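What you see is the complex with one protein chain gone and the rest in place.
Letters are used for the chains, namely A and B, taken in the order the chains are written, and counting of residues starts over at 1 for each.
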Amino acid sequence: MTADALLEVRNLTKRFAGVCAVDGVSFSVGGGRVHAIIGPNGAGKTTLFNLITGFESPTAGEVCLDGRAVTGLPPHRLAALGVGRTFQTPQICADLTALENVMLGAHLRLRRSPIAAMLRLGGIVQRDHALRDKAAELLRFVGIGSSGDVPGRGMAYGDLKRVEIARALAAEPRLLCLDEPAAGLNPRETHELDELIRRIADSGVTVMLVEHDMRLVMSLSQHIVVLNYGRKIAEGAPDEVERDAEVLSAYLGAHV
Amino acid sequence: MRLRSRRGGLAITGIVLAILPLLLPNAFWYDLATRAAINAVIVIGLNLLIGYAGQISLGHAGFVGIGAYASAMLTGRLGWPPIAAMAAGALATALLALLVARPILRLRGHSLAMATLGLGIILSMIFTNESQWTGGPDGLVVQPFSFLGVEIAGERQWYWLCAALLLVTLWAAGNLVDSPFGRAMRALHTSEPAARAVGVDPAAVKASIFVLSAVGASLMGSLTAHYVGFVTPQVASFLTSVELLTMVVVGGMASLAGSVVGAAVLTVLPQLLSRFEGAETAVFGLVLVVTMIAMPRGLVPTLRERLGW
Partner (left out) sequence: MPAEFLQFLFSGLTVGATYALAALGFAIVYNASNVINFAQGEFLMLGGMLAVFLLEIGLPAWIALPAAILLVAAVGVAVERLAIRPARGAEVVTLVIITLGVSLVLRGAVQMWRGTATHALPPFSGDAPIMVAGAALAPQSLWVIGVAAAAVALMWWFFERTRWGKAMLASASNRLAARLVGIRIEVVLMLSFALSAALGALGGIIVAPITLTSFDVGIMLGLKGFVAAVLGGLGSGIGAVAGGLLLGVLEAMTAGYVSSSYKDAVPFVVILLLLMFLPRGMFGAQAPERV
């Protein structure tokens, strides 16, 4: 157990009928760095993500945040503890504008009572105005400052991904989990994503990525965990992992 | 929904409601307008649940019935003041809705429709069968409505009361939709994972809006009972639930203006169809089918799209 671990995963296992998607995975994530989880398709990366962010409950094992057990807590409780995430397929509310989608991210920081909302009590309207400004700023931070009023259903794929990131940032998370942020992006967009993630990490947020784009992973991360068939086969700094024989054979085939 | 357009919509509705009495020729039309306003309030609540939050309720008339019968029985048999009876009905509704909300709202689609349908029908059967309390199929006579010693009587007073209530409801609903709770509710409709990831507790939000819209229906049920002067089990029947649902869908889901329009049109239409003498049901059904095929998103959203508002 590492003293300064923000997130610790111990022996995490998830079995679906007949398939062991995640098998006894353990690692820890220290604060303030960029971490990546990689592995061939079907290695269990997204399932692992879902286990950590509460969208699935593990068959066995533990997840600890700041030393405190959070195993099996639902996503909304984890969000309250500072965990944010984006999704492989952008989950944007089509009926809300980009701005409103981002404002959604700050949900836990606002007064959520429906009665107060209906009667406009307790400064709820003023805070919404302030939030609108902050949301606009976040949209600028992720690079789409001018798209505030576009409804979710009218946005391009790359912009949707940015809105998701802005939304996650609106919650002021301590740990930001990005699920394949580069999927479907062209090289220029991927480069912009690289810069964006650096800006996020510089601002003090710990970032954990699941990614297929090796260049992005190697360029950004300080710490990598490699999965194959649900098991962790390697862990360490990029240059260590790059040279690991088991990793190479997992990606390139049995005989290297 | 932009604040400016909401204020504009409220102002327009307020003006229309204020001018309407000048255009209404006789008591019959006053009655229609009042009923339309009452229906509009219920439909706004139902639309929040169905259109905005993406749930479904095929038994909403059951809640209307609880309010109506609570008022009828408590003011009639026990001599309670109408406001107290109304509050009691609302409380009973809230308790029932709270009780069933979490188990029922876990369901989706047809299962949810079925569960709410079942709830509504069970309630309507209780109202029909427990004749000792509810007067059975013939119903009960209801005392006039009075508040702090002032009695509301006559079609004009009722009209102004209901019109005012409609404006207040529109204002409150508009505030709700644009608030953190409102965004969470709308997010649950289109992308529940996104909502969960930012800290929205789906079960809690769905339950809240379910209870809120049930209580709204109950309060209006109480008022209807006093307004009409009697209550029968029809007020809670499946057919009434269907009427309310059609008002939501025909007017336009997730559209407050649509709720008002849908309630107005579908309250007035059956009256206009009575000239067809016996064919009202069939023609009403035909109107529903044709409207839904031609304008699947409802009247107001379709008009907005076509006219570019």
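For this structure, a couple of remarks:
The rule is short, and it goes like this: contacts are C-beta pairs under 8 Å (C-beta built on N, C-alpha and C of every residue); 3 or more make two chains touch, one makes a residue touch a chain.
Nothing here was measured: the structure is a model prediction, and the numbers come from that model.
Touch with the chain that is not drawn comes from one residue among B:L107, B:L165, B:A204 or B:V268, which is B:L107. Contact between chain B and the absent chain runs through residues 50, 56, 100, 103-104, 106-111, 113-115, 117-119, 121-122, 125, 129, 192-193, 238-239, 242, 245-246, 249-250, 253, 278-289, 292-293, 296.
The definition used in the following text is that only the chains that are shown with their structure count from here on.
Between chain A and chain B, the centres computed from C-alpha atoms are 41 Å apart. By the touch rule above, chain A contacts chain B in their complex via residues 53-55, 74-76, 79-80, 84-87, 91-96, 100-101, 103-108, 110-114, 116-120, 124, 128, 152, 164, 167-168, 170-171.
Every residue of chain B that touches chain A in the complex is listed here, in rising order: 172-173, 175-176, 178-184, 186-187, 189-191, 193-202, 208-209, 212, 254.
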